[in-house]
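A single protein chain has been removed from this complex, and every other one stays in its place.
We just call them A, B and C in the order they show up, numbering each chain from 1.
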Amino acid sequence: MFNTNSLVYLIGLPLFGATFLLLAGRKVDKWGHILATVLSGSAFIVGVDQFFQMANRAPEDRAITQVLFSWINVGTFNVDAALLLDQLSICFVLLITGVGTLIHIYSIAYMSHDENRRRFFAYLNLFIAAMLLLVLGNSYLNLYVGWEGVGLASYLLIGFWNQKPAYATASKKAFIANRVGDMGLSLAIMIAFATLGTVSFAGVAEKSHTASQGALTAIGIMLLVAATGKSAQFPLQAWLGDAMAGPTPVSALIHAATMVTAGVYLIVRSNFIFDAAPTAQLLVVIIGAITLMFGAIIGTAKDDIKKALAASTMSQIGYMVLASGLGPVGYAFAIMHLLTHGFFKAGMFLGAGSVMHGMDDEVNMRKFGGIRLFMPITFVTFGLGYLAILGVPPFAGFYSKDKIIETAFYSGGIKGILIGSVALLGAGITAFYMSRLMILTFMGTPRYTEDKNPHESSFLILLPMAILAIGSVASGFLLSHGNALVNWLSPLFEMTEETENEIMPPIVISSLALVFVAAGFALAWKMYARSAVSNTAPTDVSIFTKAARRDLFQDDFNEAVFMRPGQLLTKTLVSTDELLVDGTVRGIGKAAIGSGNLLRTTQTGFVRSYAALILIGAISLIAAIWVVTQ
Amino acid sequence: MNYLTTLMLLPILGAVLIALLPKSQGLFAKYAALVTTILVAVLTVVMAREFIRDSTDLQFVESYDWIKSFGIKFAVGIDGIALVLILMSVILTPIVILAGWNESEGGRWSVKTFYILILILEAMVIGVFAASDVFLFYVFFEAMLIPVYFLIGGYGSGARTAAAVKFLIYSLFGGLLMLASIIGLYVISGQQGDHTFDLQTLSTLQISSTTQNLLFLGFFIAFAIKAPLFPFHTWLPDAAAAGTPGTSVLLLGILDKVGTFGMIRYCLTLFPDATKTFTPVIIVFSVISILYGAFLAIGARDIKRLIAYTSISHFGFITLGIFAMTTQGHSGATLYMFNHGFSTAALFLVAGWMISRRGSSTISDFGGLQRITPVMAWSFFLAGMSSLALPGLSSFVSEFLVLVGTYTRYPAAAIIATFGIVLAALYILIPVQKALHGPTSPGNENLSDLNLREKIAIAPVMAAIVFLGFYPAPLLNVINPIAQHTIAQLGFTDPVPTNGGK
Amino acid sequence: MTFTAPVLSYQLLSPILIVLGGALIGVLVEAFVSRKLRPIAQLSLTIGTLLLALFQVFTIRNSQSTTAAMGSVVIDGPAVLMQASILVISILAAFLIADTENFVPVAAAVPGSEDERRAIQSGQTLTEVFPLTLFAVSGMMIFPIATDLITLFVALEMLSLPLYLMAGLSRRRRLLSQESALKYFLLGAFSSAFFLFGAAYLYGYSGSVSFEGIRIAIAGGSGNDIILLIGIAFLSVGLLFKVGAVPFHAWSPDVYQGAPTPVTAFMAAATKVAAFGAMLRIFYTAFANAQWQWRPLLIVISIITMLFGSLVAIAQRDVKRMLAYSSIAHAGFLLAGVIALNKAGLEGSIFYLFAYGVATVGAFGVVTLVRDSTGEVTDLNRWAGLGKRSPWVATIFAGFLLAFAGIPLTSGFIGKFAIFSAAYEGGSKSIVIAGVLSSAIAAFFYIRVIVLMFFTDPQEDGTSVVIPSILTRATVVICFVVTIALGVFPSPLLDSIKTLAIFIR
Partner (left out) sequence: MNSANYLYLSALLFTLGAVGVVVRRNAIVVFMCIELMLNAANLSFVTFSRINGNLDGQVVAFFTMVVAACEVVIGLAIIVTIYRSRRSASVDDASLLKR
């Protein structure tokens, strides 16, 4: 049905949708969203077809590349517009188109009351297209296009309701933070070209052995910077929380399931660089570890349900980044967690959306409570996702997260123990804040005001949630059954048979993890189920809570270190330009006029002074000549 | 067929025709000007199709004696770079006329005068890019100023007179420095053979290094003022803010390119050694311009000034690319000139429409336009995106080429310059947020959206921006050969992959 | 050089003789022709004479002779070119002078006195100005071709004395006019005293009054250098005074302003040609071998002159004064041609002199047109908005200003280029730098005037542009056309200059 150049359709269909919907204008408001959904769906079908074709091929020739045209060709800098579909990218293709389509469906109902629904779907399609380009590009430069494309889409979607100044600011913040990351990416590409003379994945992979340690480390670090920007990793994490300004489906798709995981993709895709640059790899691990704690801690204090989920996303991606820093063994697990997380986090976001829908867009969990009675389905689906993220066997999270913790411990030495325990602790905290969220929202007694009447959402909203819930239950098992995913991906990585230094058997680790999770749950239960919860955030709280509520002062830090000095610098330069640079020019002009006025005073009007002038002139001529001749 | 002279004569004829019209025939003058410029554009495209891509020497060469006793010839001929720039100019001019359909009214003088000036300017611009005789180039370079001067001073707004004078004085000063250098060249050519201004001949002169440096400076400062490069830029914001949007497009989009074009065509060709001497300094100033312009743009309150400052930053990139002395940098820089022409045109035209509707050019006076005038807002947004070099839009290709090309030779400069892309995001998104987003601020409620004429005017620009973003090959194929040639002439070869010194 | 048969070749001298004759007839006309007919008679006489002389010059254009007047004048290419330029400029200026509006009816009458009023009422007009012009022209024609000190001195006085008088003939602002006459006369006489004294010392040094003799003496190097140098210095004072170089410039602004505008036009343009003609000949032939002594000095003077003229011009509020200072600046540029001391320098100077002269006449011609009830308006501020009132006049004036500023496609640019490239070739780069700088400064005030005319709204103060008389209009238009033509197609003139411009000894 499709041949290889159907790779173009993958991107082409949603891209067409976006362009068409944007250009067509209000005329197509009636059916625009349907078109968008259909296009995204068909992209998914193409993806599935590709998957089966690929599965039927021998592992070594599963990857297919399709050159569209020569994009930039200057001297030795030759970049084709080419697509690469291999075991790694197919995973993403399926995730993006699959979850994407579900969220299209969800949005049809969710955005039904919004007058700009057409534009919303146009953006969604634009995002799908850009994201697919990101994962399908066969060179860093092609990836870069998708990379900024998704940034653009996320900017547009976060700012979808930009008539609210705060939202507009949030979108801008996201774009800027991403741009900082992009800087890293472009620098990485420049270094790669300058040192290796190529920017295609294949080319770099092949040449990476010839390159010096330093160069590779530099590239690696720059790629990491890029990843931190896109995946909201420390220190560029600040934008993600505000990004929740966007409509909930957006948060589900872009800021939970797909875009924010692009950083992980980039690192895994660049495995050949990181494998050869231990320093960079170590940095990856550290960043991941920091972020997973960072997110987890913030998560414990958020009352805004979406922000809580966002914090959790941050932390979960921390897990993935950490894993991807653990070398060949880690990559697969990172991807696995990425996929499972895609299911359950998206599911939970949609659930949150459904709740908000039922509570006329209330987001403060303290104003929820006991909603399970009114929204059973939402409750169940959300609950499954909840169990998954906690890592309760046999739900999805259990397989993926445990593997990561395991690998962390096994990565050896102090480092292993350190990051292992961080991951472990993270799991505990995750359990705490997720239970807190669960309890505050669905359990206990209602705390919302009378005028609200919680009600279950419509079918179109529930369907995607249900499907994702199934994913949150099953995906983990399926992916890890007989190391399915690991074997699937292994041809891409140089599996080094590293010494399994089992400081403790896997079973111990798993049970340890469960203990931590249980502890976290217990604490949450004690704090929020056993004791009454006020519907306003208590102010008499520990400094830690305050810090967590303020996102560990991330914004304050950025303001103090970047914004204010930046504004100051701008002001200074503006005045410098006015006074110094332009001033000099004007000064010269004034000087000329002034000297003119001064000199014209020699023109006294008296004949005798003129005569004197002539006389002096004559005398000085004589004098001068005399000097010259002497 | 003598394409180039025809191209120059056509606008002149149009100008004469319009001049013969009675004052009352304003509308007819507009159509006449539009038709003429479109004809010129078409003819240029026809010429471009005959252009032989892979040859690096001048094509469509014509040469007539002009002032024999000084060895001055009316000699024209174009290489890939000139072709691209002429294309840009002749395509933008009709768009400007169409977009600024009513700019010509309410000036100091009649409507037809406006179009006479525009047409004369177009002829001069074609001449300045096509000239292959240094003296002829200089004549166009200077004469070009006069129409612009009257366009700004006669049809502009605000402190138009002061701005016009500032522009003229600045440029004249630069021009005179260049004249001194040209005289120097002329005399030296006389000492080493017949007096001549033929570019090729002059480039073979043996010039002592000190003289060469001085002559180089004469040319370079003139071009740096035109381009404009920090610290010679302060005329630009005033002029751009005072001129009509159309004038400003011609000014930033086309005229300023003469500066960067001159650097390639004259500074590099005539003074290879001096070029090498000064390259480090120029690199530094380019980088400064990039960041400096960006910061000023961030700090700007007036939307026209903002765009002007962004251009300063962009010209920093262009000079950086030129003096990086790599194929990528060179091609990138040339492509950048073309793309900058279009993205700035888009930005300025839309800004002009916003201003004329709102009656103010202060960014903070706008607000929530996206809801009232979606098409206009979108056009502005897209133009802005291309100005911040969003991948997939034309300016990305050029900007990235410049950066890559620079990195291979001057890593430090490239790294610093890269900060420019973050600043770019700021200086575009800040006005976007203030003007397009947020609640509809008072005074904007009933602004009208773009009408058909304006849509027709902006559509090709947008199309070009997007198309060339995905498929720049048509231009690059024309630019690459000459770029490689120039680099080779200067005795440079692209750095080979270093493997990081392993 | 050998003196052969002591004869005058009238053919070669005919242009001068014609002009002189015309002048004398003019005197007779003054005496005998009726008052009614006088103006037209004088005008036609003058124009006729000048045209005839011009024709004669044309006929002798290729002849060369050092013996035309027993070695006291030389006829060669430069001579022909200078005389031709002077004649052309004089014709144009004569058209302006023909507009007797500008002249006092009775020069002798006391300003504001009864008989002046009567004179005006009786509608009598002053016509002496025509013979005076012709006398001055004849002096100017001899000045650049003189080859001995006597002729040089006589010619100098011949061209000066009539001008002294003409400066005082303005109908309005009589006091200023007379004052300018007085200043011009006293300072002129003062400087010519220096000139003469210098001449005496040159004679003393060389034992000959002929340039050739002086040249040989200098080449021989015998004799007392100090005497020679005093000679050169003082002679130069006289010449530099005439061209208005700093510090001998002081007279020009006052005289330019006070004199009747047509006269100003005439002397600004024609005198410069004559004076520089003489200067070029002397310094290129007689003093050439002493260049190491005088060149540095002239370089300094030239630079000072350029900068001074340009700077002070910025500060002027009166059109005529501004033009005066700009002419000082141009004197500086022209000196560069003298300093160049090569063929290119000579060619450039001749071209520049002609181009500048034409543009100057045109510019002052425009000045005569801008008037109010009390006569010419020279206050710059009242020129505001001229572009609105009468776009054509404003455009033409702008054209002249751009030519002065040396913008391409005007004659001024070609001139500047020619002169500066010659100077550069002559090895004085400093001049080129200074020239470029002062040109930038100069541009500043030319542009200011253009701004005033075009970008400033007129205030209603009765300033208006009179419909020019056919002659004035002709002058202005011709000058404008020539100015542009020389900017676009200078080749014909440049080529003929190239072939002709060789000093013969």
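Annotations for the structure displayed:
One rule holds in what follows: a residue touches a chain if its C-beta (ideal position, glycine included) is under 8 Å from a C-beta of that chain, and two chains touch if they have at least 3 such contacts.
Keep in mind it's a predicted model, so treat the numbers as computed, not measured.
In the whole complex the chain that is left out makes contact with A, C.
The residue from C:Y164, C:Y424 or C:F455 that touches the chain not shown here is C:Y164. Residue-wise, the contact with the chain that is not shown comes from C:L176, picked out of C:L176, C:A288, C:I304 or C:V466.
When the full complex is taken into account, the listed residue touching the unshown chain is C:V209, out of C:V209, C:V263 or C:A313.
Within the entire complex, the positions of subunit A that touch the omitted partner chain are 600-601, 603-608, 611-612, 615.
Where subunit C meets the chain that is not shown, the touching residues are 107-108, 110-111, 149-150, 153-154, 157, 161, 164-165, 168, 174-176, 178-183, 185-186, 189-190, 192-194, 196-197, 199-201, 203-204, 207-209, 253-254, 257-258, 321.
FYI, only the chains that are shown with their structure count from here on.
No other two chains have as many C-beta pairs in contact as A-B.
If you average the CA atoms of subunit B and of subunit C, the two centres end up 44 Å from each other. Computed centre separation for the pair subunit A/subunit B is 37 angstrom, with centres defined by C-alpha atoms. Averaging C-alpha coordinates per chain places the centre of subunit A 80 Å away from that of subunit C. In subunit C, 444 are the positions where the chain touches two or more neighbouring chains simultaneously.
Touching two or more other chains at once are residues 589 of subunit A.
Those residues of subunit C lying in contact with subunit A across their complex are 182-183, 186-187, 190-191, 194, 225-226, 229-230, 232-234, 236-237, 240-241, 247-248, 250-251, 253-254, 292-294, 296-297, 300, 308, 311-316, 441, 444.
Considering their complex, residues 22, 69-77, 81, 141, 144-145, 147-149, 152, 159, 162-165, 168-169, 172, 175-176, 179-180, 182-183, 186-187, 189-191, 193-198, 207, 210-216, 218, 569-571, 573-574, 577, 581-582, 585, 589 of subunit A touch subunit B. For subunit C in complex with subunit B, the touching residues are 347, 387-388, 402, 405, 407-409, 413-414, 416-418, 420-421, 424-425, 429, 432-433, 436-437, 439-440, 443-444, 447-448, 451, 454-456, 490-491, 494-495, 497-498.
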